[in-house]
Every structure is written in C-alpha cells, then in structure tokens.
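Everything below concerns the one structure shown next.
The complex is shown incomplete by one protein chain, all other protein chains being positioned as in the whole.
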Amino acid sequence: MKYLELTVGAVLVYNFVLSRFLGICPFLGVSKRLSTAMGMSGAVIFVMALASCITSAISNYLLEFTIAGTVIKLDFLRILLFILVIAALVQLLEIMMQKLTPSLYRALGIYLPLITTNCAVLGAATINAESGRNVLDSTIFGAFSGVGFALALLLFSSIRERLELAVPPKAFEGTPIALITAGILAMAFTGFAGLC
Amino acid sequence: MKSSRNVMTFAGGIHPHGDGKSLTCYTPVQNAPLLDKYFVILAQNAGKPPIPVVKKGDRVKKYQLLAAADGAVSANLHSPTSGIVSNIRDIQGTHGVPTSAIEISADGLDEADSPFAPIPDWRHADVDILKQRVIEAGIVGMGGASFPTHVKLSPPEGKSVDTLILNGAECEPYLTADHRLMQEFPEKVIRGAAILGRILNIGNIFVGVEINKLDAIAALEHYAGDYGVKIAYLRVRYPQGSEKQLINAITGRTVRSGTLPMDSGCIVQNVATCAALDDAVTLGIPSVERIVTVTGEVVVKPGNFKLKIGTPALEAVRFAGGITEEPGKLVFGGPMMGFAQRSFQVPVCKNTSGILLIPQKQAYNFESSGCIHCGRCVQGCPMNLVPCLLSTAIEAGRFDLAAENHIMDCMECGSCAYVCPDHRPLIQNVRHAKAELRKQMNASKEK
Partner (left out) sequence: MTFYTALVIMGLLGLTLGAIVGVFVKLFKVEQDNRVELALELLPGANCGGCGRAGCADFARALAAGEVTPGNCPVSSVEQRAAIAMALGIDAGPIEMQQAVVCCRADIGAEEMNYNGVQDCNAANLVAGGPTTCRYGCLGLGSCARVCPFGAIEIVGRVAVVHPELCTGCKQCAKVCPRNVIKMVPANANIHIYCNSPEKAAIKRSLCAAGCIGCRKCEKLLPGKIKFDGMLAQIDYDSPDAITQEDIEKCNCPVHGIMSEKERYAVAKNAASGGKRA
C-alpha cells in the first residue's frame, strides 16, 4: 500500500511537470515531436532513478555521521553534492547516447546536457532528502517521478503534433498556444489532487 | 454470397439529392451530324500515348489506324471519320495542359474501312484472337480512368480471377449515358460481358445496376439469361460505381489498401467498355465513338448523343440546342469527379462520359472558415479515411502525415467535400498532396 501511494503520487497526484511545475524547460523544448519526446522521457527516467538512488545514499550516509563521538552535519553540502552526482550521470548518459543512438542524440541537442540543470531531477533528490526516505523508497520515488515526467511529456507532445495542424489566431501561433495548452493540461491534472 | 435479388451496397458514401438525371434519362440517344473537323487527342489512355502512323496531308478512311500503341500500357487510336489529316499539333487537352492531337478535316462521306473483320462466331473463336482484337480495337476503360482494357485481361501469373463485374451503377449525378446505353442496347452490353467472360474464362458475371434505372434493368434481364449473366441490384448511393465499392457490395470482398481488385479475384469493367468490345468483335469496328451526356440546367435540349471521338465540346453543346445563359463552368464527366475545362474547344475523348454545363449561380465562390472536426466527412468517406485530418495536415504542409494516414487510398470521389458544411476544398487538397508526394517519390528515385 505504501508503495502504491508512493508511485501513484509520483506519477499523477504530484506530477513533477503538471502539479509541481518543475522541469518546464525540456517539457516545452522537446515536445514538438513524439519520437524525440519519447527519447527524452527515457533519458529522464534513467537519470532520475539513478540520481535518486545515489543522492539518497549520500544524504543518508555521508551528510550526517559521527566521528569519534562528534556529530558532523554537512547539510550545507547537499545541493553541491547532488548537482555533482547529477552532472556526472548526465555526462555518462550523453557519452553513451552519442555512441548508441546518434540520431536521438542529435535530435535532443542542447536539451540532453540540460538535464543536469533540470530542476525535476534535483527536485526529486531534494524531496527525498527532506522527507528522509530510505534508499529503496527514494529510488522508487525517483523512477516513478521520471515516469510522471514522461507521461506529461508524451501527452503534451501528442497534443502539440495535432496543434501544429490547427490554425490559431496570428498572435497565438507557436509557443503561446502551446503554453495555453500546457496550462489546460495542468488544470486537468489538478483533478488527481487528494487521491493520496 | 448474397442473392442477386437483394439490393446491395457498401458502407459510407453519400446520397446527392436532386441528381439531375431526369434532365436526360428519358430521351433516346441521338446521332450527331457530321462535323467539318475532329481533334483526336493522342493521350486518350492511361499510360503511354500512342505514336501517330499518319502524317499531315494523308487521306484517311473512317476506322483507319491513326496512332499505334506504344508499349503494353497504351492503346491504338482510329479515325472517327473519313477525310484528310490536316494537322498534328498541340491543342488544349482535357487536363488543362496542351496535348498533341491529330486534326482531321472530314470529307463528308464518312467512308468506312475497318482494318479488321467481324468475328461472329466468338463463342468458339480462339481466346488469343479475341484478346488480339481488344488490343487492335484500342479499347480503353470508358468509365473515366481510360485504362487500356487488354491489360486487365491478362492477369499476372499466380492471380486467379473468378468474378467479372460490369459497372452499370452510374452513380454520378447528371450522367445518364450508361443508363441509356443499357436500356437501348442491352444485348451489346450483355454480349460484351459474355465475350469478356470467355476471354478471362470466368462464368461468374454480374452487371451491377443502381435501382433508379429499373427500365434499364428490365432491358438487361431480357438478355441476361441467354448469356449466363446475372444482374446485381445496387442501392442508389454515391460512389456505388467505384471499383472497390462495387466489388464490396456485390461479392462482400474487401480490396485491401495497396492491392488491385485482381488480388481480390475480381475484374470490373464499365458497361460502355463492354459495348465497345462487342462492336469490335461482332461488328469489327474499333472504338471511335461513344455515348455522351450533354447536360446542365443551362442547356436548351439536354440529352445523350452518340459522339465521335474528337468532337469539340462546343459542337456537342450545339447539338443539344445551345445554351440559355452563360454557364459558370464546363465540366467533362460528372459533377462529383469530373474535370473543369479551360475552353469549349476541348474535344471529346474515349473516357468522356458527360459534358456538363454548370450555371453561374451554382459555380459560386465560397469562403471556408476552418475545420471544426465535425466528422461528417469521416462518415461519408467510402474508403474509411479521415478527410478532415488529411486536409488540415496538407494545409499545414505536412504531406508526410497525410501519407501516413493513407492519402494514396483516396480515390477523390468527392463525398467528403460534398457533405462538408464549411465547403472546404478537401479534394483539391488531396490532389495537391498526391502530386507533391509523387514529386517527392520521383525525386528520391532519381537519387
């Protein structure tokens, strides 16, 4: 039951993009094509799960420990360390993708290294640390937050593919109408509030 | 298979109200007087145009070969009358672009000299001789596509064809050429079908006729038994006369996307094609004339005329008594699938089933405000496509998306455009996209 709550909460109720409004940059940047959005989703799920796992280990075991009777608190290092880990992970991902899926690598372009500064990833890690979850819970939360991000991205990119065919008033063409759509989508997601 | 007494139909399609058939369907086919000049367009068949075998100044007799087929997918052309080849030049063609044509100045004698003899005993004649006759006589599909008939008669190895369907649906509004043909010359149609059946070795022959032509059905039934041909009653519904819809209605089979009717074991021929085939075999005359409906609210005496190939539209309208007011549009074929013409000088071709003059008040300008995805076109589409999606994709320049959504299966019947409450130019968009996609395909082939 606890895990159900954790996963459903991460995917739907507290969806990172549509409820917490984190990670908006890639949400708007790579949602023009469904295929690119799928690649991005995969990358984010991978980074979020792994980053949550490692950062939760760090915050549980490295940031507060006792040496020779004195308690050492390193909370001020949290963001620094988290970013270090996330940056390294994204670097790894980038190196691997360049080799394994060059076309996706080119399609994602600047948004791939930008996962480093994707606040959804850092947000997941920080939320884990704040709520004092253990490593397993954090990993599950991270992975499903990634799934939530993917869900939002896939929904939005599908809508945008259709939106491309529509003829909105001149002033709304392009990004404005996309932002309005994102707003409506976020409103729809408020319907999940209170589920858990 | 359903019994032939049932009224059959397909899913989708529309029912055009006020179909204008009553203008012409009660008057008998009239013979047209001889003209001074005929313009025989070379490219009258789908595929390669034939090569002229006469030159300027040559004297030709009626039925004499004018141009010989160039390759397998091509058809012979014969002279519609006797006279002198006065010129071979580019004239305005039926598709708006200039096309090469042989101009014949008639000598008024209409002296016939057929290059081949009748085969009265076709029931026992060699199949190859009959096939050869189809090729010699230059018979093409007279329903509109003008595909050389002999190509359809040689199914490739491994494809078995078990059903021959004659298309007498004539679902296009205004047109009654096939109706009058079936009513006045039923034996020609039925015998032509039987000859085709003998060539293809098929016993299962249907003539599909819409039930708004009961007089034609009665005439056909009089002969059908003698030749072992069955009549299929079809519901009045557009586009009942489309190949795939006809096959579906009569046999219940579906012609899958990207396959030919042959793959479903069926061959469809127009009734006029069968009548021309019968002429070629039993009378030994090539395909040089056809019945054309000259009609429209602005025509003084609309009717069906037996016109020689190469008769300019202007003369055809003159036979019908001229016009009461300036028409808004001149269309070759029916109002749904016909082609608007640039000039009244465009001559009748083998596939011209009608010459339709649309009044100015009907050819009005309309403005469309945008698709609201009401889905009426989806309901109307007989090919189960989504015309509104195709059209919006094309307008946004996304031809790839249109191709993904099977735009190439669209036969441009116009049902969607007919039902669209916003008068959106759906079919023109489809044609545009098809042309663009073909261009892209050719470009990638060249690479």
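Chains: A and B, in written order; residue numbering restarts at 1 for each.
Convention: contacts are C-beta pairs under 8 Å (C-beta built on N, C-alpha and C of every residue); 3 or more make two chains touch, one makes a residue touch a chain.
Treat the numbers as computed from the prediction; the structure is a model and nothing was measured.
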Neighbouring displayed chains - absent chain, whole complex: A, B
Omitted-chain contact residue, chosen from B:Asp215, B:Asp263 or B:Glu436: B:Glu436
Positions on subunit A where the hidden chain makes contact: 58, 62, 67, 70, 72-74, 76-77, 80-81, 84-85, 88, 91-92, 95-96, 98-100, 102, 106
Interface with the unshown chain - residue positions in subunit B: 95-98, 328-329, 339-342, 363-366, 395, 425, 428-429, 431-432, 435-436
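By definition in this document, only the chains that are shown with their structure count from here on.
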Euclidean distance of C-alpha centroids - subunit A vs subunit B, Å: 61
Footprint of subunit B on subunit A - complex, ascending: 164-167
Subunit A partner contacts - residues on subunit B that touch it in the complex: 370, 389, 392-393, 395-396, 398, 401
